[in-house]
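As you look at this complex, bear in mind that one protein chain is not there, while each of the others sits in place.
Moving on to subunit A:
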Amino acid sequence: MTSTTSCLNRFSQFRRTYFWSLRKNIGMAVLLALLLFLANPLILLISLPGEAAAIARNTDLTQAERTESLSRSYTNMVGGLLPAFAVAIVLLFCAILCVLLFGYLQKKRSVDLYHAMPVGREALLLGRWCAGITVLFVPVLLDFISMRMIGAAYGVSVTDGAKSPLISMLWVLLMGAAAFTFCLFMMVCAGTTLDAVLSALGVNVGYPLLILCVYTVAGMLLPGFSANIADHLTVATAFAPFAAAFVAVLRIGSAWFLLWWVALTAVLLAGSVLLYRRRRSESAEDNFAFPLPKLLVRFLLTAVGGLGFGLVLNGASDTAFFIGVLCGSLATHVIVEVIYSRGFHQMKKSFAWYGVFAVVFVAFFGALCTGLFGYDTRVPDASQVESVSIDADSYWSGSGSQTVYDESFGNRILALSPTIRQEENIKAVVGIQQELIKKYRARYPYCLKTNQGNGLTLSYRMKDGSVFKRTYRSYTDQMNLESMLKPAYDKLNGMKEFVESEDLVFYLSPENFKSIEIYNGKSSSKTFVPDAQQAAQFQNALEQDFLDGKVNRRYEMTQEPEKYLDISLDYQEKIEPGEKMRTLLGGYKGKINLNGGNYSFTDESAATWKLLKQWGWVE
């Protein structure tokens, strides 16, 4: 009976807190709704009529095609507007609302009022959190509904036009809740609003920068490690909800990312409740009630300052890197400590925590120098590999930027990279990787070298669905570049399967070619439209040149203009993919658009050159 009464009381306290806080912040909800209306529906109201009129004027389209085209335009507009404006506005309101709703924790006088009230801390915190979430969510939902209504008014199909914006909106809601809860956690831990804001800012800026620095240093030290931060955006923003919100809306569909943020939001909320129950009222106006954010932010920024300054000085010498790390980390540590402690009085004590950074840095650098516990020598079991995608930088390949888009040119379906599927070729690729490992191991333990950006990436797709990826980059000078990677690339180029999967020309039909633009340095470029027979001959010649290794993939210019031929292909629009292309696209059934068909020749004996000369298209 007592327990039931207690629960009822707690619910009643929660309800009263929720409605009171909601009433007090209703103005913020209205303001957010207004800003979102200005950002999204208003722009849609201005843009959509023009788009609809343009589509209506196109007499070549049937009614169904017009509806489809308008739905596509609507989806593109809404897909662009939501990430750009809604996320930024919602994140701004997360921070403002958090200060408004939980600022009372940071003042002794307001703590006197709220903590003397007959309302439990759980009910107080959760009631206010729910009120904040309502203030954030309702305007976003209204924004989405109003955009749907505008779309419906112009005849945008519900099924075609709603899915992508709906997912975007759900991401905005989730990341809004995550950012708001993250701010709440900081407010509970900090003793002043300034410290809470500084800590939230510190984590959201410091963490992604630290990951960037760590990846860059690892990429320079550890053979095989891929330092491309674009591949690791989810990791780089895993503890930075303000940055992750943008990644989330732009990278819709990552199940792990979704689960992570749902779980982290729940953990942050539960952590906030637990800490608030233990929070001493007297810690208001102190720096921190719980020092975790201070320790975390100071460590993050010290590491970023150290690694960042080390990387800046790295160009001079390896020693300069360490001098940079020492100076940068010390300076950052002192600055952060001065800001948090409002002076130098705790500086001496704080150097114990600088020691923690020093130990972690030595361990981190030592682990990378020695191959990160065997990371550098690990190769996959060839029998367990399903396929290998090979990504060679533009230094090695001129066809690296070929991409396939959907019918509307809105979504990229594929960025072409050569893929090996045959068992013996997979074994050969593993062998190539082992040879590379031997070459890099000759310089063991590894040291810092400038990363020139040229490299070879092997992405093994394993039979169990996992991916094993290694990127090998060249050392500083051109000679090393040639000696380290060229033999590997030459071996790959000797595989027919590699060459045939390297360029889109092997996946197309002659009717897909629209025009050929030719430039050879003697005169201005000329464009020719091949007939069906010419297109077929051209394709055969180009394929032959690829197999013969006569396409100049490295775009090496010659001093003699007459010994240089550059060809740009223009493809038909909305191509119906053939069987081979459909397989490449994983069974994609829609029409496609292509991008990137540039070829360079420096060898007059190339079949393509001969053919074009035969037709008189080249002098």
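The working rule: a residue touches a chain if its C-beta (ideal position, glycine included) is under 8 Å from a C-beta of that chain, and two chains touch if they have at least 3 such contacts; residues count from 1.
One rule holds in what follows: contacts and distances are computed from a predicted model.
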Per UniProt, what's the omitted chain called: "DNA modification/repair radical SAM protein", "ABC transporter ATP-binding protein", "NADH-quinone oxidoreductase subunit E" or "Dihydrodiol dehydrogenase"?
-> "ABC transporter ATP-binding protein"
Any idea which of A:Arg109, A:Lys348 or A:Lys589 touches the chain not displayed?
-> A:Arg109
Hidden partner sits against subunit A at residues 9-10, 13, 16, 20, 24, 107, 109-113, 115-121, 277, 280-282
